[in-house]
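A single protein chain has been omitted; all remaining protein chains appear in their positions.
Chains: A, B and C, in written order; residue numbering restarts at 1 for each.
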Amino acid sequence: MTGLSCVRGQESAGFVTSNGASTPTYTVHKGMGLVSTAFPPEAALKLRHGNLGICHTRYSTTGNSELQNCQPFVVDTLHGKIAVAHNGELVNAQALRKKVMRHGVGLSTSSDSELITQLLALTPPMEGLDNPDWVARIKNLMTETPTSYSLLMMFKDVIYAVRDPYGNRPLCIGRVVPVSKLHSSGSEEGDTEGWVVSSESCSFQSIGARYYREVLPGEIVQISKHGIKSLSIVPRPEGDLPAFCIFEYVYFARPDSIFEGQMVYTVRQRCGRQLAIEAPTNADVVSTVPESATPAALGYAQQLGLPYIEVLCKNRYVGRTFIQPNTRLRQLGVAKKFGALTDNFAGKRVVIIDDSIVRGNTISPIIKLLKEAGATEVHIRVASPPIKFPCYMGINIPTKEELIANKPEFQDIAGYIGADSVQYLTVEGLLLAVQGGIGSKDKDEMISNKSISRVGHCTACLTGKYPVELEW
Amino acid sequence: MTGLSCVRGQESAGFVTSNGASTPTYTVHKGMGLVSTAFPPEAALKLRHGNLGICHTRYSTTGNSELQNCQPFVVDTLHGKIAVAHNGELVNAQALRKKVMRHGVGLSTSSDSELITQLLALTPPMEGLDNPDWVARIKNLMTETPTSYSLLMMFKDVIYAVRDPYGNRPLCIGRVVPVSKLHSSGSEEGDTEGWVVSSESCSFQSIGARYYREVLPGEIVQISKHGIKSLSIVPRPEGDLPAFCIFEYVYFARPDSIFEGQMVYTVRQRCGRQLAIEAPTNADVVSTVPESATPAALGYAQQLGLPYIEVLCKNRYVGRTFIQPNTRLRQLGVAKKFGALTDNFAGKRVVIIDDSIVRGNTISPIIKLLKEAGATEVHIRVASPPIKFPCYMGINIPTKEELIANKPEFQDIAGYIGADSVQYLTVEGLLLAVQGGIGSKDKDEMISNKSISRVGHCTACLTGKYPVELEW
Amino acid sequence: MTGLSCVRGQESAGFVTSNGASTPTYTVHKGMGLVSTAFPPEAALKLRHGNLGICHTRYSTTGNSELQNCQPFVVDTLHGKIAVAHNGELVNAQALRKKVMRHGVGLSTSSDSELITQLLALTPPMEGLDNPDWVARIKNLMTETPTSYSLLMMFKDVIYAVRDPYGNRPLCIGRVVPVSKLHSSGSEEGDTEGWVVSSESCSFQSIGARYYREVLPGEIVQISKHGIKSLSIVPRPEGDLPAFCIFEYVYFARPDSIFEGQMVYTVRQRCGRQLAIEAPTNADVVSTVPESATPAALGYAQQLGLPYIEVLCKNRYVGRTFIQPNTRLRQLGVAKKFGALTDNFAGKRVVIIDDSIVRGNTISPIIKLLKEAGATEVHIRVASPPIKFPCYMGINIPTKEELIANKPEFQDIAGYIGADSVQYLTVEGLLLAVQGGIGSKDKDEMISNKSISRVGHCTACLTGKYPVELEW
Partner (left out) sequence: MTGLSCVRGQESAGFVTSNGASTPTYTVHKGMGLVSTAFPPEAALKLRHGNLGICHTRYSTTGNSELQNCQPFVVDTLHGKIAVAHNGELVNAQALRKKVMRHGVGLSTSSDSELITQLLALTPPMEGLDNPDWVARIKNLMTETPTSYSLLMMFKDVIYAVRDPYGNRPLCIGRVVPVSKLHSSGSEEGDTEGWVVSSESCSFQSIGARYYREVLPGEIVQISKHGIKSLSIVPRPEGDLPAFCIFEYVYFARPDSIFEGQMVYTVRQRCGRQLAIEAPTNADVVSTVPESATPAALGYAQQLGLPYIEVLCKNRYVGRTFIQPNTRLRQLGVAKKFGALTDNFAGKRVVIIDDSIVRGNTISPIIKLLKEAGATEVHIRVASPPIKFPCYMGINIPTKEELIANKPEFQDIAGYIGADSVQYLTVEGLLLAVQGGIGSKDKDEMISNKSISRVGHCTACLTGKYPVELEW
């Protein structure tokens, strides 16, 4: 196996493998749902048909949830088939669609990924028919559209891993280590070496690969049986900083992933410490809503020297809410999902750390539940700033009107959700935590890539400052 | 409703409707399987979203059986979306693919129908951007590829129904009559008038439409809220005759469909009569294998004055062959599908009329079954000539090697299948029956379109004479 | 394999096999739907686990359509497990339930079959614990309930096949012939000899068995590895005739089944001839609604010397009526299921033979369809008498109020359904046809069991005369 990448997402999944021959055979499978549903066992067997391949899991932003939007896109060109998997959202998609259609191409989906594929297929004047220069075409693509995309393109026996010049979406490289080396258990049939590319490094461990490095903003990395090779770095307009999505740290990524040389869990813990500095609470115990805000809660508790406890346990089998014979059960709401661990907090003042408050209707019933079960005070501390602006670069954030931070109720958010007090982390505090300056007791906690600059993050959803001008 | 067509096929089905607005909304649904599976009730409800539409049911010839090959194809062009449904197989598909890809278009399927759609999308020099001349583009398509295709193309509020210059695949027009007129039962909510187009006229009755006329070879018919209008007839090269597929009469079409002004059932009955003239049998009773050869068997029996009887009854619930604990049950084979009506033929000489013998392994166990049940002789008469050549124009016929007529066993076909004698209809006899000259007692049986010429049929699978040169 | 029986029905199916050991292992599988759905391949494989077994397909009359009502019923008794499959309906079920429950048994379903099983399990005083006398228990059951039931009971390595004293439901025995003998093709692995029991003999052919004989009214036949053995015939009260259900001949059974030594198809043909004698028509052509009345139609046509033609062809893929955007399509109704073969009857007087008219709402739209397509007259002749009374013995007939023959409209049934005339076969004519006296040109058409008496049939649904007094 030379390269395989699964971008995040639960809506649909697909893969394309190539046997790497000069007239290659591609094996394609696509399905709706999580990977486990989309790739039933007979489909997974097809993965054996190649020694390189690309894979995609879709998390839709604006496009429809239909199989035809499922990636990777494979098209036949004059030079043979190319396959493309894409994470992100093109800021100038509408203008590019017009341009492609003006050339006479009919577009069969509303997907940016098909658009990218057709842009790559269009023959620019600079090359002859026999010798397609895919790298030149990818560079050309990067001049046509600045952001946001992380891209994998496969052609015969080569995969190109590409990150847009602003580095808005993550992409990193892992090295597949033979199991015999991992476990010193002798060589085995089926053991293998190779390279993998993924949006998140957390996926490497589960296939026995080790984090190697990030693809840099604007970089084109070639992966083949000869190894990996950095071919080019397309620069940004002078003066522009990178714009890596800060929401990956706050909420989106898995805590064991590594971005810019640091583990997401550690950043979230620093957010908690920073939050404790900015917004301390006079309380008895610190807790969280299971389970994404646990690192921030532990950081908050450590910084203030308060005990960390559990207040809720999850009802494992709640599944969908299947039974609603009357308004009574609808009102019970969140009580069906969580059980209160009453003994741990009855008669105490509780501070709950949450990672973000988007609409405000999740936290409210939890506060009610805790108070009914005996908490004397419930304070909310949020380990990120209020979200106020939509994202046009790949994160599915509610419209401006739906965001609680833009509603009149935000003036008295504590009253609205029933808390005794509510405080947020500041944008400056978040940047400090992300960039390692504050809340970080130990500079050595950065694993590798020490020289990586952590300057330049997209905070558009918090500040409204978009990294490039938006075209519509 | 202005226009809706369902081409034949059981593999997949799809529809696209338009609300006919100047910036129209298209509603699309596609699914695998028969229409009843592919269009579950919630999908069928979507059909209400438009007042014109096209539909397709796929019967695959060479392409893969996957949802992405499912028609109609819808693509966005500079002028708006077009939707295309297609029946047939382009004889010069490979050359056309190269041409389209040379222009820089990536093709995402191996389907001829996507190829046609992209050919229509490509802007020829003759028109401005604001005013697409679809009729000119369709004419241009007809000069690029001579056959075989029947086509529906929808754009905003217009549908174009197109038949290739050789008229190889059928296409006919029906008029939707208000139920109030059909049943003289007064006007009803939801009652409607309009036009429909279909490969086979048999589909009209089931939606309350009446057969109106055929689309002629090379004709482009426009269907809109203003009615139907013949726009053009693209001619064939001088001297070339039409080449309507004779296999539609022999086997493929439903018996109540009308082609060239005559009912398929009647043609099959004439084939039986002509077969009786060419190959009479000294037998006691005439029968058939249920149920496609029944008209030929009735015609054969009438011509010879022999009694027509039933020899088999179908096992209604046989479904798939689910249970095969041992070789024993496998050997029983056809006995699981049919029950012998022993009393009707025990001690008698039976002549069985079949419509065609393709591989020879279906009829053989039936003959064995009849003999074991008491038939003293079993003669086979086939109401069509032996099939010897592959079809490259849309009918899924086995390869030359698989066809029984090309195997050594054909020399003693009767011995091979266990019959007392086997005889086929001649090609001349078939043409006579199709063209109404022989076996036709009554010239008045032709329903309408009396002036239609019935000269010019494709007999390539029987004779090896293809209507146009094949490019590969 | 020693014995296996599948009673008719499409609602659910189950089987139980035994390995025949003295402490036997039973293998059980049950499922909803047709056999092909209820027994998926992995279930069918379980059939290998035994060398004798019983099977059941359920056609519900009054009980609920649930898996727990699915037969065979298996219960553990002091002597080991017994399995019971049952076709029919006990006329005194309510009284028997009370009796069993008074003994302290809880009944877990409303099914007669569970009741029979518990009645067999109850220890009568006459036997010791070590030596259960199942035949005595079955005889005891037959004194407790006179009708209607055909029964299979399995215990260890023996199956008992039982028919009630009135012989109301059918049951017959077939002999499994080795394939090597059938096809003279040499011995094969998996080839076998044995015995099978079934409601209808038509099922024998599909497993390579041959009809052997009927189980007689009141008979208990033992089947084991030692062959079949008639153990006893429980008599009816003096003067009572057998009461075999005449509706099996008229409609319910498959035409290739044999009852009382004659093929059902032949009886239906005789019904058609007798109908022609009783109710001739001045018409040009004879036809039928596909396809159960075809033998009667052929008999009617032969008797009157009129030509038999086809008027309708079936729309093979209609499946469920999936799409009903408006009242218009609902009104089209039957036109979705059939295509009119116009050429065959336009301008002619048509007589349609039907096997029965239950509610009258199926035939009406067909008559309308034929007239619209050009038939000048449409006459209906029904090859059975009007159904006027409910069945309490296993046939699912609508309530008295729903039957068209009990409605005021029946006075002008021709006008009600839109026919030019309607006539029915008389009860006397039906009995004559069933008993071979009339319409039967050739006495030799009876295959075997020549000595079988054909006197004594249940005509309760036609005459209201039930064979035994009904208890409620």
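Definition applied: contacts are C-beta pairs under 8 Å (C-beta built on N, C-alpha and C of every residue); 3 or more make two chains touch, one makes a residue touch a chain.
Nothing here was measured: the structure is a model prediction, and the numbers come from that model.
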| request: Considering the entire complex, write down the shown chains that touch the omitted one. | output: A, C
| field | Residue of C:117, C:262 or C:435 touching the missing chain in the full complex | value | C:117
| remark: Where C:106, C:239, C:305 or C:408 are the choices, the one touching the absent chain is C:106
| Which listed residue (A:94, A:230 or A:315) would be found touching the missing chain in the intact complex? | A:315
| request: Write down which of A:24, A:208 or A:280 is the residue touching the left-out chain. | output: A:208
| note | Where A:16, A:228, A:246 or A:298 are the choices, the one touching the absent chain is A:298
| task | Could I get the residues of subunit C that touch the absent chain, sorted low to high? | result | 67-68, 73-78, 82, 97-98, 101-108, 110, 114, 117-118, 120-123, 129
| Considering the entire assembly, which residues of subunit A contact the chain that has been omitted? | 10, 34-37, 39-41, 44-45, 47-48, 179, 182-183, 185, 188-192, 202, 205-208, 254-256, 263, 265-266, 294-295, 298, 302, 307-310, 313, 315, 317-320, 322-329, 331-332, 335-336, 339-344, 368, 372, 445, 447
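Just so we're on the same page, only the chains that are shown with their structure count from here on.
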| query | Graph of touching chains, which shape: line, ring, star, complete, other? | reply | line
| note | Cα centroid separation, subunit A vs subunit C, in Å, comes to 63
| note | So, in whole Å, the Cα centroid of subunit B is separated from that of subunit C by 39
| remark: Multi-chain touching residues of subunit C, meaning two or more other chains, are none
